[in-house]
Structures are given as C-alpha cells and as structure tokens.
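Only one protein chain is missing from this complex, and each of the others stays in its spot.
Each chain gets a letter, A and B, in the order it is written, and its residues are counted from 1.
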Amino acid sequence: MQKSWRRRFHLPAVIGTIPMILVAVGVFVIGIGFSVLWSFTSSKLFPTYDFVGLAQYRRLWADSRWLVSVNNIWFFGLMSITCNMVFGYLLAVFMDQRIRQEDLFRSIFLYPFAMSLIVTGLVWQWVLDPNLGLQEALRNLGWSSFSFAPLVDANTAIYALVVAGIWQGSGVTMAILLAGLRGVDEEIWKAAKVDGIPTWRTHLSIVAPMMKGAFATAFVLQCVSVVRVYDLVIAMTGGGPGIATSMPAVYVIQLITVRQNVGQGMAAATMMLLPVLVVLAFSGIVIWRRNRLGGAEA
Amino acid sequence: MTAAQITATQPIQNALDQAAAGPYGAKPRHVSAGRIGLYAFLIVAALFFLIPVYIMIVTSLKGMPEIRLGHLFNLPGEPTFQPWLDAWLHACTGRDCNGLSPGFYNSVKITLPSVAISIICASINGYALTFWPYKGANLLFGLLVFGAFVPYQVVIYPLIIGLSSVGLFATLPGIIIVHTIFGMPILTLLFRNFYAALPVELFKAARVDGAGFWRIFFHIMLPMSVPITVVAIILQVTGIWNDFLFGVVFAGRSNWPMTVQLNNIVNTTTGVREYNVNMAATILTAAVPLLIYFISGRWFVRGIAAGAVKG
Partner (left out) sequence: MAENGTSVSIQDLSLSFGAVPVLHTLNLDVAEGEFIVLLGPSGCGKSTLLNCVAGLLDISEGRIFIKGKNVTWEEPKDRGIGMVFQSYALYPQMTVEKNLSFGLRVAGIPKDEIAKRIARAAEILQIEPLLQRKPAALSGGQRQRVAIGRALVRDVDVFLFDEPLSNLDAKLRSELRVEIKLLHRKLQNTMIYVTHDQIEAMTLADRIAVMKGGVIQQLDAPQTIYNRPVNRFVAGFLGSPAMNFIEGQLEGGTPAAFKTGDVSISLDRYAFDGAVNGSGACVLGIRPEHVVFGEAANSMPFATDAAVEIVEPMGSDTLVWTKLGGRNFSFRVEAEKTLRNGDPVRIGFDPARASLFDAQSGNRM
C-alpha cells in the first residue's frame, strides 16, 4: 500500500480530534446507547434502571397519539417528498431554458430556505387563517363562497403542513437538480438533437437517468428534514387541531418534557431511529457493492 | 487576401442566384406557446413564493382596525411603524413584555461562539482525517456521518442528563456545546472533502520541509481554507440562528434565542392577537439569515450543495 506512510500514529492528530472523538463516541454511540437502554426501563421524569422489558414499546404502540403521529409522518413524508421532487424538478428544468432573469428567479425560489421553519410555520399559519387570511381576502374580493381553511380541520391540517414544507424546501431541490442538469455534458444534448429526439424525451430517457446523484442528494436531504420535522409543526399547528398533526418528533419531546415519561419517550425515539438505521445500512451495502464493482473494473 | 476571395468560385455565384429565395440568415424567432407557458409557470411559481412575504410586510405596516377589514392584499392605508417598535420592545411572552430584543441578543450570544467553535473543531477534524488518519479515525468519521442522519430526538435526552450532571444544562455554554455537537458532522464532512480535493503534494512537500501537524495546519492549510470557511460560516450562522428545538430545550429561559421568543409571542394564547406586531416580529426574526442569504448569493447555494453531498 502506497499510503502506508500516512498510517502511522500521530499524537497531535489524536489530540486535535479529541472533540470529534468525544462527539462521535460520547454522543452518537454512548448517548444513543443510553436512549435505547432507557427505553427498556420504567423511567419517568429522571432515568432509572428498573428494567421492564418491552413494556414501554407495548404502551407506545397502544397510544393513539403515537399511532396518529406515525401515520402522519408517513403521509407527510410521502406527500411532501413527492411534491417537492416533482415541483423542484419542474422548476429546475424550466430554469435551464436560458430564461431571462435567472438569478432573480433563483433568489425568489430559494429564499424561504434561508428562513427558520418557525418563521415559515407562522407565515403560513397567518396566510391560512380563516378569519383574516386568504379565505377572507378572496371573499372580500367578491368570491363569497370561497372556502379554504385547512388548518382548522383535523382532516386537512396536514396538507397545510405539506404546502408550507414545499414552500420552504422546493427551492433547494431546484438548486440541487439544476446543478445536476448543468453538469450533464452539453454534447449529450447535441447528440440527442442530431438523433432527432424530442426535448421532453431527452429529459426523461437520457438526462434524468444521468442525474441519479443529484436526485439522491435531494432525496436524502428531504428525508432527513422530514424525520426531523418539529419546528414547522410547533409553529404552524402545535400538533393540532387536537392531535391531528402530531409527529413522532413532537411526540418524543412532549413525552420527555411535558408528560414526563422518559421510558416511553425513549421507546418512541428508538422507533424513529430504526428506519434511519435500515436505510443507512441499505445504502451502505449499495455503496460498498458499487465500490467493489468499480474497483474490479478499474 | 480574404477568405471570400479564396473560395468564392463561380459555382457559388450560380447557386446564390438560383437559391436567392431560400431561407437566409438567422432562423426567425417566433414567440412560441411553449415559451409563454414557460414564463407563465415561472411567474406563478414566483408568486407562490413571494405572496406570503408580501402579506407579512403589508400587514406589519397596518394598524389592527385596518387588518380586521380583511383586505389581505391591500397596501397599508396609513402605514405605521408602531408594530415594528412594539415587536422589538414591548411584545409579550407570557408575563414578560420586553419584545423580541432580548431574544435577538441571546441569539447573537449563542450564534457567534457556536459558529466559531464548531468551525475550528471541524477544520481540524477534516485536516486530520485527510492527512493524518490514525487507526480508527475513519471509523470515528463514519460514526460522525451517521450522526448527520440521526433524528435529534434520540440524542436529546442523554444530552440533557449529561449536561445537567456537569451543571451546564440550561446555560449559555450548554447550548453552545450542543450546537457544536450537531454542527460537527456536516462541517467535518465539508472540510474533509475540501482538504481531500487539495493536491496531496502540498502536504508531502511541507512534510519534507520538516513541518509538523500544527505547523502545516496553521501555515499551509488554514490560509487556503478561506472559501470553504465562508461556506461553513454561512451554513452555520443561518442554521444556528434558525434553530428552535435546541434553543427551547437546552438554552434555558433566560437565554432563549429569537426563534423561541417569536414562537412564544405569536402562539401565546392569552390576550388579543396583534397580527401586525406578530408579522413584524416574524420579519425581524427572519432578517438576519435573509440578509446573509442576499449578501452571499451564490455562496449560499454552494453551501447547501456542499452540505447536501454527504460522502
């Protein structure tokens, strides 16, 4: 191995990375270990080591609030990721048509991402306020039968969250996919034109498959933000009406702060971790296999 | 002697005469339906992104009586900056009526040290991982990257317990530590990728010249890291300023950042809702990251892209 000279043990390197060691091991291994450990105990406000087996998990999955939260996160995740990708991709494709004022449009599409999710949530809470927001404004303009107040209806409140999520995040998807589009070899476009392939067909059959990396990046970014969605819910609906827009992230925080039920909260947190672990393991295997194949080829 | 003279032969002249009626020059550009549709889509999309902020701004400049009329889109009839003053100085969160300004100063106190410390740590990490990997360093890095994907909720409670056991829970240093921890995965990745893209000969040459770990870092790597540091600063300032969850959990009531104060002002259930004050407060909270966004322009996009490319 040519790199062997780098493999020696250098004390300054270890000293310099002590913070990293502490964080990687102390927080992401030991911390998570304790979370999982406490999920098997009857901890209330403070952690105890009174092990109760899977009792917390049984109670968790019997709690309607948790069940609603899990349903919500799937629904919200599916909806917002799909809409985000489709909308973001359309924006990227349209932005790539040598349009005038590209920088202006880019700034407009992207600026909500610079703002806090709290701000986003409050803005949309206001716009969708039935008495003073969009509904009232359009009624005042003469459309008296107009009815659009998703936030007060338990069945529709989650759609409002999706809309706010798209407003905040689709600009980023656009930026990533646009970078991917611009990264495609210009001669591919030329070749497709000489071949007489219509533009939309070139996009779907040739260019989109070449942007796998950009799509994956945008997708991962979306997934991470969906799992972590907390601020948006708190600012926009507070989990309501009732428990209609509760999410696992909100549920866990409520359990460990307001409801002082750490054991069950940790069980819920562990459940949140599981899908992430599965996805990470899966992508790890894919990357490992690709590296192996790539290595064999080269 | 020009090109035309070299090649303008009789056959060309003949062909020219014959085909004088044929298409010539640039293809006439007609404004196609597709082009109109393209701009229509972009403009409608732009309105979708702009209208909420337009509503916020006009509402923040109206008095409450005017707001109750419900003309959401109208420009303010009698523009007033009173809501902005109220938002800054007098808006109430529960019993305190000091406005957002304490939150602003808290956010500054939290953000500045957090950004500085997390970037210093991350640049050393990235440098060590790239040029001085020791046994197990890559495993540590893998754990750190894993941390970038972990739901915060899994780590929050152990951190609460850990920080309270050393007396830092609900203190300024406590929240700074928390931001440093959660900024580390992405930033380390950012710096590692940056250093890995530098020519390794640079490092080898410095080693041959007899420089050690710290000397190479401070004299060679750090001066070259300006662009990535700018990206990291943009990423961190906006990220930490916009944070709500860590602020509300770890900062403690006296250190609550602006986002927490804002949410408390707006979502407080007691008293009359002063929408204009709420809107002004919201704009004030968004002002700092928006300012950074508009100043940094393309750097911001680069920051997102760099932060998004995980591994």
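Here, contacts are C-beta pairs under 8 Å (C-beta built on N, C-alpha and C of every residue); 3 or more make two chains touch, one makes a residue touch a chain.
Please read these numbers as outputs of a predicted model, since none were measured by experiment.
Touching the missing chain, out of A:Ile15, A:Leu141 or A:Ile188, is residue A:Ile188.
For chain A, the residues touching the chain absent from view are 185, 187-188, 190-198, 201, 205-206, 209-210, 297. Residue positions on chain B in contact with the hidden chain: 1-4, 6-9, 11-12, 15-16, 19, 22-28, in rising order.
In the analysis below, only the chains that are shown with their structure count from here on.
Spacing of chain A relative to chain B, judged by their CA centroids, is 16 angstrom.
Touching chain B in their complex are the following residues of chain A: 6-10, 12-14, 16-17, 19-21, 23-32, 34-35, 38, 47, 87, 90-91, 94-95, 97, 99, 103, 105-119, 122-127, 131-134, 136-137, 139-140, 167, 171-172, 175-176, 179, 217-218, 220-221, 224, 227-228, 230-231, 234-235, 238, 248-249, 252-253, 256-257, 262, 265-266, 268-270, 272-273, 276, 280, 287.
Chain contact summary for the complex, chain B toward chain A: residues 38-39, 41-42, 45-46, 48-53, 55-56, 59, 67-73, 121, 124-125, 127-129, 131-135, 137, 140-141, 143-144, 146-162, 180-181, 184, 188, 212-214, 217, 238, 241-245, 249, 259, 262-263, 266-267, 275, 278-279, 282, 285-286, 289-290, 292-294, 297, 300-301, 304-305, 308-311.
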